[in-house]
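Following this message is one structure expressed as structure tokens.
A single protein chain has been omitted from the complex, and every remaining protein chain is retained in its original position.
Chains: A, B and C, in written order; residue numbering restarts at 1 for each.
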Amino acid sequence: MNRLSIELPGLSLKNPIMPASGCFGFGKEYARLYDLSKLGAIMIKATTLETRLGNPTPRVAETSSGMLNAIGLQNPGLEKVLAEELKWLEQYDVPIIANVAGTLTEDYVEVAKHISKSKNVHALELNISCPNVKCGGITFGTDPTVAAELTAAVKEVSEVPVYVKLSPNVTDIGEIARAVEAGGADGITMINTLIGMRLDTRTGKPVIANGTGGLSGPAVKPVALRMVYEVAKQVSIPIIGMGGVATVDDVIDFMSAGASAVAVGTANFVDPFVCPNIINQLPEKLDWLGLNHVSELVGRSHR
Amino acid sequence: MNRLSIELPGLSLKNPIMPASGCFGFGKEYARLYDLSKLGAIMIKATTLETRLGNPTPRVAETSSGMLNAIGLQNPGLEKVLAEELKWLEQYDVPIIANVAGTLTEDYVEVAKHISKSKNVHALELNISCPNVKCGGITFGTDPTVAAELTAAVKEVSEVPVYVKLSPNVTDIGEIARAVEAGGADGITMINTLIGMRLDTRTGKPVIANGTGGLSGPAVKPVALRMVYEVAKQVSIPIIGMGGVATVDDVIDFMSAGASAVAVGTANFVDPFVCPNIINQLPEKLDWLGLNHVSELVGRSHR
Amino acid sequence: MIRQERMRIVKHKEIAHHIFEMTLAGQLVHDMYSPGQFVHIRVSDSYEPLLRRPISIASINHKDSEFTMIYRAEGRGTTMLSQKQIGEELDVLGPLGNGFPIEEAAPGETVVLIGGGIGVPPLYELSKRLVDKGVKPIHVLGFQSKEAVFYEDFFRELGETHIVTVDGSHGQQGFVTTLLAELQPEFTSYFTCGPTGMLAAIQNMYHDRKGFLSFEERMGCGLGACFACVCKTTDQTEVDYVKVCSDGPVFPAGVVSV
Partner (left out) sequence: MIRQERMRIVKHKEIAHHIFEMTLAGQLVHDMYSPGQFVHIRVSDSYEPLLRRPISIASINHKDSEFTMIYRAEGRGTTMLSQKQIGEELDVLGPLGNGFPIEEAAPGETVVLIGGGIGVPPLYELSKRLVDKGVKPIHVLGFQSKEAVFYEDFFRELGETHIVTVDGSHGQQGFVTTLLAELQPEFTSYFTCGPTGMLAAIQNMYHDRKGFLSFEERMGCGLGACFACVCKTTDQTEVDYVKVCSDGPVFPAGVVSV
């Protein structure tokens, strides 16, 4: 028996651990460090219809136990992602969750239609929560009606299950979650980054060229955990939790709060081996907790 | 010339530094450590009409570069605050900002009416953003109309200027800020805590008895700074900024983002002398920046 | 007076499994007056971990301006503390809290000192003070297992000492309450420090006796300002609540509702 396997819509995961979108590129760099087939899944960098060059630099800034980023969805565009990145990833035995972004509903639909046909793309992750682009992104993620409509439009064309990635920058995340569930989402991934800012103390000007950026890393874990806990009570579709995960204990916490799987973002920069390390440590942690299977963790907090 | 003095509605501050509400009690404990007259002002613990015993313990939990609290507005109630705490504080040459909380609008109005008559209370801070109480508190802080109405109702009875303390747990903080400005607020204080959660990894249950708590400390600074920056662009009433301030550089950052004064919360627990230390370091920092007066810092980021 | 001082680590060693004894030198020692008081320690200059850690004073040496504390390296903060080297400096706030009331025991009386785990350390300074005063202490000390036992000989030097361990690997098997029930010691008052469950059991068992209990609660400020560490009180008491950090950590039996 594989004590770590998790079944989710479209996804048969060897284990519940996957790198979060934007923190792992398209896998190539980390493939130099370890075998990507060890991972439960891979959430690839946001893919848009056209090539995007992203925001001016500096694009990252450090904060207390966290970092800000304003990459601005830089990516080679749908065509290249299909032909090069996803093709290359086929050599690994690992399901891909394709993070889909755009400016208009049509963009999302177009990318979803094509990318969901890709052999190794087993699910989509709709990025309605990127705080670093002027149009699209987060604007879809803060209005429940708009979020539901986008979900429905993408569901219509997608050949694989659709997960929607929620923004934490909202008054009531449960409301958005219920809306996308009603719109037909197969699952929820959360959270994306909190909008934040760092100033250069000397000049008084923002460190990040874009002005604001998205806050991630251990600093945001309490907020992410609370939101997963809240959403888990309100929807019946599964949640892939993330936000500040850096250790196996963090994974336990997110699953206890109601996540069925967990994504690791910023921590990959701190420790490039963090994902396989956590996977290796999970069985021992289950023993410590007296549990047989990792799925027994899911929603412990609510019981 | 006092290079650190700041004039705000109702408040002639010797310097822009004051302890944040709930992190300094009613001053007595810190008075054993240093002379409270050194402070720009003191924001006292939330005062409600009746005595409140607050939430069950544990009420605090540590997080990465931050902490969660769910004190639940424990305080001795209006009568005792007037007769004992504020009376005792009269021996110091320091203006008091009274943090006012309640369940219904009537509660706020009643407390405001009486506490604003107190000799040393130079301003009120309406706590419409406490995440740790079931009714009142944050519910007033997430709906612009309700926030504006409460502000107007309190303004009607208050004998001193009214500052409204905003919650960061909203989609659009600018909207709330504009609403309370329209409702007659003389100033804004921000931010209160972000709602967060910590779980006991072994049991899977919340560490804080209340379940969720308010996140504060250096972890939240990027979010607080971004919100001050945003609100400063949208209102013309002054802002007292806070959220993760622990050093003189943090003070510079908040003032650059648009705050006219700065409150220090959680950092008092880490370093009980943090307020006088920052006050002492400010003149040297102004020299380093080539500035004459601390007011020149205000809004530097926007210029 | 409460001070904040960067104190120097002059001794530091593991005296039992994960249990460390650390001696710190500095002027703050001269303000320590009572066993049962505690210090609030910052284990790192970084913001992670952020909060101070409350640790009891285990013995005071005014002559050399030193005090000793004993702690278990358990979570993140105390583990970092355990990695500190002799010669390094530590940011200490203290002394905090009230401490045990030595004046409540008269010369010639017999008292029981009941400690559990890392609740044992403050009883050491207490016992020394009591003995100095001519009070006869009986020590009943409970630990998890043999590996966790510390200071046994030090306590024996001061008076009658009974050790219990949960797993029976050292001393008698069981809890301090099991042993006390058997032993049925004669005493005028008791002093105890340990996990809340133990304190509750003792307060129940000796509900009609004079005693003083030292409590633990999660803390923010450690000074009495933040209301993090409140405990509900019993009907016997006038006040609605007490703060462990500033009203305590030691309370007369019957005050704190457990």
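Rule of thumb we're sticking to: a residue touches a chain if its C-beta (ideal position, glycine included) is under 8 Å from a C-beta of that chain, and two chains touch if they have at least 3 such contacts.
For clarity, every value in this text was computed on a predicted model and none was experimentally measured.
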Legend entry - Chains still shown that are in contact with the chain withheld from the display: A, B, C
Legend entry - Which of A:18, A:49, A:228 or A:246 contacts the chain that the document leaves out: A:246
Legend entry - Touching the absent chain when the full complex is considered, from A:35, A:62, A:84 or A:106: A:62
Legend entry - Option touching the unshown chain, where C:5, C:21 or C:48 are the choices: C:48
Legend entry - Positions on chain A where the hidden chain makes contact: 22-25, 28-30, 32-33, 45, 51, 53-54, 57-67, 69, 71, 74, 217-219, 246, 266, 268-273
Legend entry - Chain not shown, touching residues in chain B: 64-65, 218
Inset, instruction - Spell out the interface residues on chain C facing the chain that's missing from view. - result: 44, 46-49
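The working rule: only the chains that are shown with their structure count from here on.
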Legend entry - Chain closest to the assembly centre - both centres taken as Cα means: B
Inset, instruction - Can you check how far apart chain A and chain C are, centre to centre, with Cα atoms defining each centre and the answer in Å? - result: 47
Legend entry - Where chain B touches two or more other chains at once, by residue number: 63-66, 217-219
Inset, instruction - Could you tell me which residues belong to chain C and also touch two or more other chains? - result: 47-48
